[in-house]
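Notes follow once the structure below has been shown.
In this view, the complex is presented without one of its protein chains, the others remaining in place.
Read from first to last, the chains carry the letters A, B, C, D, E and F; within each, the first residue is number 1.
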Amino acid sequence: MAEANTQSLLGEALESVVLVKLRGGIYVRGKMKSFDQHLNLLIEDAQEMVEDGTMKSLGTIIVRGDNVILISPTPK
Amino acid sequence: MAEANTQSLLGEALESVVLVKLRGGIYVRGKMKSFDQHLNLLIEDAQEMVEDGTMKSLGTIIVRGDNVILISPTPK
Amino acid sequence: MAEANTQSLLGEALESVVLVKLRGGIYVRGKMKSFDQHLNLLIEDAQEMVEDGTMKSLGTIIVRGDNVILISPTPK
Amino acid sequence: MAEANTQSLLGEALESVVLVKLRGGIYVRGKMKSFDQHLNLLIEDAQEMVEDGTMKSLGTIIVRGDNVILISPTPK
Amino acid sequence: MAEANTQSLLGEALESVVLVKLRGGIYVRGKMKSFDQHLNLLIEDAQEMVEDGTMKSLGTIIVRGDNVILISPTPK
Amino acid sequence: MAEANTQSLLGEALESVVLVKLRGGIYVRGKMKSFDQHLNLLIEDAQEMVEDGTMKSLGTIIVRGDNVILISPTPK
Partner (left out) sequence: MAEANTQSLLGEALESVVLVKLRGGIYVRGKMKSFDQHLNLLIEDAQEMVEDGTMKSLGTIIVRGDNVILISPTPK
């Protein structure tokens, strides 16, 4: 599986709930519906979890890819 | 819907009111009228919401795309 | 008007007074005379407004595009 | 071995446990399953080690390459 | 004059004294002798003006373009 | 030797012990075994020297090039 491209890495997480860690201490959780080659993400039922513990419902959001640190599928 | 490009992701939010989170703790809210492939945005009736709670009317603005963290359609 | 490029977005603000918000808490106000595809701007009768409230006349200036956060036409 | 490309450098660490140091004081440890030309990484059984000493199990994660500082195979 | 490229914008300031504002609170003043497409600048009789008010003569310097915030012709 | 490319600059340091200064106050010392055109480095017997004076053995590591500030061959 070496040398896989970004698309194939991300394709495995489509339609599942992911936790996305962004620069600036921002966490977003929701269902990943789509992505493109810049790692821009379309996330449904998104919730922003700020590091002070607060949560905010955002609905469907578009995340700009260059803020992404890591994407983690979350336990069901 | 995997591997969609940025344009198709953003197209769904055109002409609706969006909340745009920018780097540096800046939030802008307004009607998204246009965008390009760099995520530069043209926003109408824009209001800047600084984190200290103040709001400022900006009219129509152009946001440079590389400051965008996420774009969220807001509830009507 | 979807998928417009940067040039057409900016063209609407040419020859009018704009407020440009730059990274690092810098605001510049003046008449936008020209721009290029990097969002480099040529601004006439420019005034820098530092966040502590001071203003400084700069004459005609060239702003490097990658410092731009947003461009806002100002009320007459 | 001079002038090897990124792929050949990283290929030697595939399927082994690696410690990945990211910007912002973030350490991630886990089995490197895949990578692409942007240094995006697919890591299995990943654990995030924050600098205050806490650990968090993340399962399989995708790390965006431009956050990577260094990748180190760890002792068995 | 819309859609002018960077070269034509900068050409108007050649051989005149400019004030260059750089990232990190650095100001450089001197005669702009040359530039290239990256906004790298060759400045003669350059003086660095640190924000604490000190000045330092640097002679002829080369400024790397991606540190430039804005370039301003100074009054004679 | 003007206008040499990155590869020829770095080739002179191959197989010798180098001190690599990285962004964020990180120093890594070890034998440079390989590099590519992005300045990604493969370093053997690497030791990280944090600025508080502590050292940590890392074995063979891959350093992502865009964190590199400077590379210095060390005295034998």
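As a working rule, a contact is a pair of C-beta atoms (placed from the backbone, for glycine too) under 8 Å apart; a residue touches a chain by one contact, two chains touch by 3 or more.
Every value quoted in this text rests on a predicted model; they were computed, and no experiment measured them.
Across the complete structure, the visible chains that the omitted chain touches are E, F. Although one chain is not shown, part of subunit E still touches it, namely residues 7, 11, 14, 22-24, 26, 28, 33-38, 40, 42, 46, 58-64, 66-67. Contact between subunit F and the unshown chain involves residues 1-6, 8-10, 12-13, 19, 23, 39, 65-66, 68-75.
To be clear about the criterion, only the chains that are shown with their structure count from here on.
Shared contact partners of subunit C and subunit E, listed by label: none present. Under half of the residue numbers at the subunit A-subunit D interface are used by both copies of the sequence. Averaged Cα coordinates give subunit C a centre that lies 41 Å from the centre of subunit D. With centres defined as mean CA coordinates, subunit C is found 18 Å away from subunit B.
Taking the mean of the C-alpha atoms as each chain's centre, subunit A and subunit C sit 33 Å apart. Among all residues of subunit C, those that touch two or more other chains are 23, 66. Chains that are in contact with each other form these pairs: A-B, A-D, B-C, C-E, D-F.
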